[in-house]
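The complex appears here minus one protein chain, its other protein chains still in place.
All chains are identified by letter, namely A, B, C, D and E, in their written order; residue positions are counted from 1 within each chain.
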Amino acid sequence: MKILVVNVNTTASVTEAIAASARAVAAPGTEIVGLTPSFGAESVEGNLESYLAAVGVADAVARYPDPFDAVIQAGYGEHGREGLQEMLDVPVVDITEAAATTALYLGHRYSVVTTLDRTVPLISDRLLLAGLDRRCASVRASGLAVLELEQDPARAVAAIVEQAQRAVADDHAEVICLGCGGMAGLQEQVRAATGVPVVDGVPAAVTIAESLVRLGLTTSKVRTYAAPRSKRISGFPVGG
Amino acid sequence: MKILVVNVNTTASVTEAIAASARAVAAPGTEIVGLTPSFGAESVEGNLESYLAAVGVADAVARYPDPFDAVIQAGYGEHGREGLQEMLDVPVVDITEAAATTALYLGHRYSVVTTLDRTVPLISDRLLLAGLDRRCASVRASGLAVLELEQDPARAVAAIVEQAQRAVADDHAEVICLGCGGMAGLQEQVRAATGVPVVDGVPAAVTIAESLVRLGLTTSKVRTYAAPRSKRISGFPVGG
Amino acid sequence: MKILVVNVNTTASVTEAIAASARAVAAPGTEIVGLTPSFGAESVEGNLESYLAAVGVADAVARYPDPFDAVIQAGYGEHGREGLQEMLDVPVVDITEAAATTALYLGHRYSVVTTLDRTVPLISDRLLLAGLDRRCASVRASGLAVLELEQDPARAVAAIVEQAQRAVADDHAEVICLGCGGMAGLQEQVRAATGVPVVDGVPAAVTIAESLVRLGLTTSKVRTYAAPRSKRISGFPVGG
Amino acid sequence: MKILVVNVNTTASVTEAIAASARAVAAPGTEIVGLTPSFGAESVEGNLESYLAAVGVADAVARYPDPFDAVIQAGYGEHGREGLQEMLDVPVVDITEAAATTALYLGHRYSVVTTLDRTVPLISDRLLLAGLDRRCASVRASGLAVLELEQDPARAVAAIVEQAQRAVADDHAEVICLGCGGMAGLQEQVRAATGVPVVDGVPAAVTIAESLVRLGLTTSKVRTYAAPRSKRISGFPVGG
Amino acid sequence: MKILVVNVNTTASVTEAIAASARAVAAPGTEIVGLTPSFGAESVEGNLESYLAAVGVADAVARYPDPFDAVIQAGYGEHGREGLQEMLDVPVVDITEAAATTALYLGHRYSVVTTLDRTVPLISDRLLLAGLDRRCASVRASGLAVLELEQDPARAVAAIVEQAQRAVADDHAEVICLGCGGMAGLQEQVRAATGVPVVDGVPAAVTIAESLVRLGLTTSKVRTYAAPRSKRISGFPVGG
Partner (left out) sequence: MKILVVNVNTTASVTEAIAASARAVAAPGTEIVGLTPSFGAESVEGNLESYLAAVGVADAVARYPDPFDAVIQAGYGEHGREGLQEMLDVPVVDITEAAATTALYLGHRYSVVTTLDRTVPLISDRLLLAGLDRRCASVRASGLAVLELEQDPARAVAAIVEQAQRAVADDHAEVICLGCGGMAGLQEQVRAATGVPVVDGVPAAVTIAESLVRLGLTTSKVRTYAAPRSKRISGFPVGG
């Protein structure tokens, strides 16, 4: 099967890292295709950028020329997943939700450790909408920007570990979710330092997407995610 | 003061109706400017179209050349308000929330009567995010599409009144919110037929925007709605 | 239009301060009338006093001889608003709710800074009843009694600022509501010291009351706030 | 021990019926004293009347000359209990809450059947404040006014049974609470007709008040229900 | 009347202490019978042991040869109460819930102080299921194991008092519930040290069980707690 893993920002090296992380866990026979939006922000750290990403991701998927079996939106706490579900007949998995539902199987409560403080409310909002907030102990910020994660992984690990340890000690989290698509690859180091399970949303989303395909399940089309009605739309897809 | 009232769809006649509705309630000295996105759907009735509208509205505001004092996003249950709040230093009011907070002053519970069944979850989600869901008795669909409201107002009133009456009788609503920017002007007819207060989001939003300006209050910039960080963004504003 | 602004305590100087705060924001043509209950506590800082105030406020309004267009109950976290809504055909606005709905437009979460610790649960309860609790980050006490605010404004500002800063730093509030009718006038000083929007309930309530009148909206009479049934009642209104 | 059972309305025959119901379940050695407010409504069926009752009940208790061990506020969904808790050092039990906590031991969910539709929101609000709402399946109105219950008990039973049966069938209630102090004595007839446990708040409150006294427990005075601060209060107690 | 008080663990001395605590508050004429499961853990401090206790308690009750009027399950935060309700026609009271509903009458919010940190989530979960969580300020662990309470009461009191004081100061609790059946007897010392009401679940449950019997109320059999259907069951009761 072929799964599109779509980065929410326009930084190709982040797309590469995400795709590599996805490939590392993909089942034999699963092809991972990384897509980068053709417009938008080099890193998504706020609502305006996230709304632009919602359109950018939908655009990249709409213009992808070949068949595929599932789509993963690889941004943490971002807008846009519902639009993809309307547009497509194949399953759509958001990594924020993938990490959260995976964490539910591992402990009584989980925390998310993300990048900047300003992105905390976006993640909280998405978990609220997804109905996955009640067992979320906290969403904590490491203070690092998205692109800093890539530039200085050692510092990133240290900052994430510090917040993860506080989440366990103070917020009673028993599982940590890495709250940024760009944290792919840091999972094992954070786990080793904290002693609790650490969930990276990208590989979690890969197994969920594969599972939905294997189970023959896809988005319900009876109401919320019915295909858009036929009408005049200008400016989308944005074009190539 | 000058208030931008931004339609979420690209149908100029809807923008005109909304602006007229806003002007009808605006205080002396308030100038209402109606804006129409330069791209997007002719009517917004789903998530994909709504995400496109989020960018379309932000784009129209970003490219508006003159100073203004507040912005009203005139779409019911639509994405995008948070992005405007980051982008601007003046107050931003969404009509979904304006109708809801106004309704809270008028009765114990309120219901929303909207257009198509598929837009019900969008409105519910926005009320949930806004923390305005607990006193919402129901969100009900009239079954009419956005553009049908304009084409056949008598039928629209009848369909809205039917759902409003059910909301009062079955869901214990005491106030009705008109759940579509395109319902501007139907308020009095629905009130007469149902005997309960009927809130139209556009005029409600005008008074709230004016109030915020008069009170000298605007969006907090300490966290969620801080201005976007300086970074490389392509494709926005879209141009023109 | 004429708006009655009713103090909940019997201290006339507080009524004066509240009325002055209301007048400062009232639109041209709006007449503000301050009313003081003829019985009750000199300051309301608990449930027993608040229930007495509920009757005292209703009594003062019931005996007011002239027509009026709206009523503001100028007590934070107090009982009584629902009774006024039954008794009257004009809009009733409680400053606790006015501050809260105003704050919702300004940030992701708001906190209330009030007087004594014992009044915190009253405010929390009223926000819960009003369905405005979910985006309330915290209700914090400055430790000052109601009448101390008037006696030593500088100390009041310092105590409020300290709690407001903690609300922003520890509770993730982005907006502060001044949680006492007697804090009228401190808004600008608290804003300057904290850097976040500060909402004073009295002026917020004035703009909301004016807005409801301008929108032609008043309390729904179909159920909860229907006029009291005809029956034998003794002892109310209390006197003459 | 001596327990004051305070009616919320001024109809002495209702006080008598309530006191008789209390005495029927009281332990040997428990003296039940029925009190009637000296002012207020002959029946309490709304917020204004309920706020007046809050003061009337507090006044009746404040002027009661002899020692007592506990107080029961015998009104369903009424304001005022918190004020009594501040004023007194002995336990205070509200029958709305007494019926609800008793019902929790008897089934998965309970419903309340009350008098008029307009009192439903008052009861819902009190259950919400009490934190007893989640297992409440519904609050239903029989359509009978308080004083009609006394005038035509057979019709009252029929109307209550009809709503109780709907609560069981449609709302999945497994227990019924009689939602009016004036329903004292109808419990057995409603149980026989419905086959589910029926809780009358007055006897339930008697056993709870007795239990608290036997356990040596009374209201916590550290915060919410601390005694009122010393201050100038006029008009209370109302006098005699 | 006769009440069975069933310990959840197999340590007979704990059963004795619990039964003594129950007898100390029981009304004249109430006979307290302490039962110990014939299998299971010597102390119950986790889910596996608690599920075993659920069956052990049901087994002990099923094999009790004489008539009885009510059953108290004397374990804090344990599984099993619902099964007893199905099996029996007499009232069943769990001490976790008994302590909580009693606490609701005494203050605005209550906290539970229990034994080990690992039992906190069990208690939280039971309060959530019981619909008694909203006014629970916190569940705190003293760090002492169940059997340590008995071995070193002075240390137990000190550890419980420390957490109780933090609950009052930091979590705004106004009442403390002793969160372990084995804490019977420590109530007065903790109250003296903290100044707030302290609820011990066992005596609270005795008064509630007696009250239900006096009120002629027992478990609803219409749905959730209907008697088990006739079917082939092996291994239960476990035997003698």
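To be clear about the criterion, a contact is a pair of C-beta atoms (placed from the backbone, for glycine too) under 8 Å apart; a residue touches a chain by one contact, two chains touch by 3 or more.
Values in this document were obtained by computation on a predicted structure and should not be read as measured data.
Novice: Touching the absent chain in the whole complex: find that residue among E:34, E:80, E:181 or E:197.
Specialist: Of the listed residues, the one touching the omitted chain is E:80.
Novice: For the chain that's not shown, point to the residue among A:41, A:168 or A:238 touching it.
Specialist: Only one listed residue reaches the unshown chain, and that is A:168.
Novice: From the listed residues A:49, A:78 or A:97, report the one that touches the chain absent from this view.
Specialist: The single option touching the absent chain is A:97.
Novice: Have a look at E:2, E:134 or E:223 and name the one touching the chain we're not showing.
Specialist: In the full complex, the listed residue that touches the missing chain is E:223.
Novice: Looking at the full complex, which residue from E:3, E:25 or E:52 touches the chain that isn't shown here?
Specialist: E:52
Novice: When the complex is taken as a whole, what residues of chain E touch the one chain not shown?
Specialist: 10, 38-43, 45-52, 54-56, 58, 79-80, 82-87, 117-118, 120-122, 125, 128-129, 145, 223-226, 228-229, 231-236, 238
Novice: Against the chain that's been left off, what residues of chain A make contact? List them.
Specialist: With respect to the unshown chain, the touching residues of chain A are 25, 27, 91-93, 97, 101-102, 104-108, 130-135, 168, 172, 174-175, 195-197, 199, 203-204, 207-208, 210-212, 214-215, 217-220, 222-225.
Simple rule for what comes next: only the chains that are shown with their structure count from here on.
Novice: Report, in whole Å, the distance between the mean C-alpha point of chain A and the mean C-alpha point of chain C.
Specialist: 44
Novice: List the centre-to-centre spacing of chain A and chain D in whole Å, with centres computed as mean CA coordinates.
Specialist: The mean C-alpha positions of chain A and chain D differ by 52 Å.
Novice: Using CA atom averages as chain centres, what separation in Å is found between chain C and chain D?
Specialist: 29
Novice: Scan chain E for residues touching two or more other chains and write them down.
Specialist: 108, 172, in rising order.
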